[in-house]
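In this view, the complex is presented without one of its protein chains, the others remaining in place.
Chain IDs A and B follow the sequence of writing; residue 1 opens each chain.
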Amino acid sequence: MLIAEHFVPVSDENLRKWMTEFSKLHGIEGKIDSIAHRDTYVRLATEAETKTGHDIVFMFFNNPQLYAENLIDLDDVCERVGEKGGGWYRLARDVGIVGGHWKALPWYSITMPQTYREDLFQEVGEGPPDTWEDVLRAGKKLKAKGHLFGVAISQTEDANISWFALLWSYGTSTVDKDQKVIINSAETRKAIEYVKDLYASTMSSEVLSWDDASNNRAYMSGKYAWVHNAVSIYAMLPKNAPQLRAVTNHAPSPKGPAGRHGTSIPINYGIWKFAKNQELAKEFLTYIAEEERLSINFEATEAYNHPLLKNFEKHPYWDKDPKISGLRLYLHDAHMIGWPGPPNRKAELVRAQWIVPNMMAKAVTGTPTDEAIKWAEAEIQKIYEAKD
Amino acid sequence: MSTQAVRQPLYVVPKRSLYVRTRDFLEQERVLGYLLIIPAVVLLAVLVAYPFLWGVYLSLQDKVVGRPGSYAGLQNFGALLGEGIFLQTLKNSLIYTVTAVGAKVVLGTWLALIIHRGIRRGRHFVRGAILLPFIVPTALSTLAWWWMFESLYSVINWTIIHLGLATEGPNWLGDPFYAKISVIIVNLWRGLPFFAITILAGLVSIPLELYDAAKVDGAGPINTFRHVTLPLLKPVLAIVILFSTIFTLADFNIVFLLTRGGPVNSTHVFATLANQIGLVAGKIGQGAAITLFLFPILVVVVVLQLYFIRKEEY
Partner (left out) sequence: MKDSTYYKTQRFAGRFVAIYIPCVIFLVFALFPFYWMLITSMKADTEIYNLDTTPYFWGKAGPVLSHYVQLFAHSEFPLWMVNSLTVAAVTTAISLTIGVMAGYSLSRLRFFGAKAFGMGIFITYLVPPTLLFIPLSQVINRIGVTDSLWALFLSYPTFLAPFCTWLLMGYFKTIPKELEECAMIDGCTRVQALLRIVLPLAIPGIVCAGLFSFTLSWGEFLYALTFILDTEQKTLPVGVTSDLIRGDVYYWGGLMAAALLGSVPIALLYSFFLDYFVSGLTAGAIK
């Protein structure tokens, strides 16, 4: 089984524990290999091409869609899990189902809320930021006091995640559900003007070089008061900057004129067609997707691992830590990158080429809004017009 | 070389054993030559030539990962040439290589001269210390550099600010211009030892009499360098430049770990773009085509340099 090193180590420990238990139960020897998540693409490509490798593999984002022909059907596993868990969110189906069949089991999704310094916000008389306008207003006040806000505007995963969420909350996107390119619209223009304002009044040019870990670091340094990042910061604070933990809080992704939308970062597991132990693999996936185990990891990672099953909305852990409870309904409004279009290879290309973040980067560094939009439109069009 | 077995014997002699005859056969230049290169040829044929041809085949296909592709001719290449990002990558790669190699040549020669002419004591230490950047695995040392350039924690910016040189350090990885410089700096840091030590070796082998003769003729240091040192260094320089160009053009780790090709594709090189398109997005046919673009450029570079070397030999 191949996994990517998890951001919160305890999730991996639990997974390995379960593998050992499962192995004992079935009298087999199960093995888990782990690599950095950035390197999973290389591995997946190699295994798919050479048709040898692990039985179960980790698939990030919409990789199940890309590798669908090489994965076996997991209908029985997924339907059973879905039933027991109160039903899958629609987004889980978008990711896992290709051509009418489940191709991967969405194990959980990573939530990307706002992470902010409650104390600093209170100092300037702001409550929890609910809309993008709130964010802007609070940001201006806090920048005057020397605290910055940050969202990556660079070629990194976090940038895609944040900026797509923003575009959706302004009612626009890269393509519509028929895969027609719609990015060149008035709503996009409004969104970009907002981002320009946000950048100029609340951020520093540092964000242009951020990578996925930069917002964590920036926040932990104490200089930043607001970032758009998963619960990983909160979880790592006791180790790196314990004094900040008490004053940190989360809020769901900000609302825009077209409502609140978040981006989903699903973590899925699929089984290759050439896997030698398909039945056992399926059983293992069922095993780790049992509600009690999902629940264990959910709690252990402080809601970073968010299962895509509706039952989890009622989980008692939400109430245990008030700082997390606001994120309970995140998955209701979460989408895959490329929404409302299908999360297929073309959406993946758009994501891999950092078109949206680069459009934002161009806009905030001086390119006129229309030019930036036109550039993005041309690039996206090239991708969607090419043969699949 | 045995002659007995060939000539008609005038008298009876014992027939030479099979072992000796075989050994003599194998010893002939022609045969031994082939024998000795068999391991190399086999290794390279199976593990390089064959995959290379496969790679070429991939680039001619409209292929995505995991799916068999259909023949697409030169479509991948054609599409790339019209692609803004690819042309930018081409430009970036050339700038990166030319600048980095150029800097390495100049600075490497300078450093070698300094060590050769100036440092008597402590020479071993200096040579050893200079080599260290070359020894560390690039994957790890580049991470260290990344942290040193990192916008918030950069040690360099910290120094600049605390020395009062500016109120804010440059945005090393976020500004297209500075990002290019950062990447070149790290490449320079890693490659300088190779240049310096090799050129130093070349300097050491230049006979001292030549320098004395030049001094007698009244040549100053600059003229000595131009007319004595440089010509004799040319073969060494040529080889080092050759290898360095090849390595730098194909470099992946430094750019990937520092900027992933950003900001806004300003530091993408062939290898990183190929990774992005071929592996992350799965369009492996196109990825292969991107990497193959490198090949003709390298061949041209190599041919030019080899011609240059051969000329110098005579």
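In this section, contacts are C-beta pairs under 8 Å (C-beta built on N, C-alpha and C of every residue); 3 or more make two chains touch, one makes a residue touch a chain.
Quantities reported herein were computed from a predicted structural model and do not represent experimental measurements.
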Hidden partner chain, touching residue among B:33, B:68 or B:218: B:33
Could you list which residues of chain A touch the chain missing from the display? 2, 4-9, 31, 33-39, 42-43, 45-46, 49-50, 52, 54, 158, 212-213, 215-217, 220-223, 229-230, 232, 236, 239-242
Which residue numbers on chain B touch the omitted chain? 23, 27, 29-37, 39-41, 43-44, 46-52, 54-55, 58, 107, 110-111, 114-115, 117-119, 124, 126-141, 143-145, 147-148, 152-153, 155, 158, 189, 192-193, 197-198, 200-202, 204-205, 235-236, 239-240, 243, 246, 250, 252-253, 270-271, 274-275, 284, 288, 291-292, 294-295, 298-299, 302, 313
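To be clear about the criterion, only the chains that are shown with their structure count from here on.
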Quick check: in the complex, which residue numbers of chain B touch chain A? 62, 64-67, 79, 83-85, 149-153, 171-175, 179, 259-265, 275-284
Hey, which residues of chain A end up touching chain B in the complex? 41-42, 44-45, 48-49, 66-67, 69-70, 154-156, 204-211, 214, 217-218, 221, 223, 345, 348-349, 351-354, 358, 361-362, 379, 382, 386-387
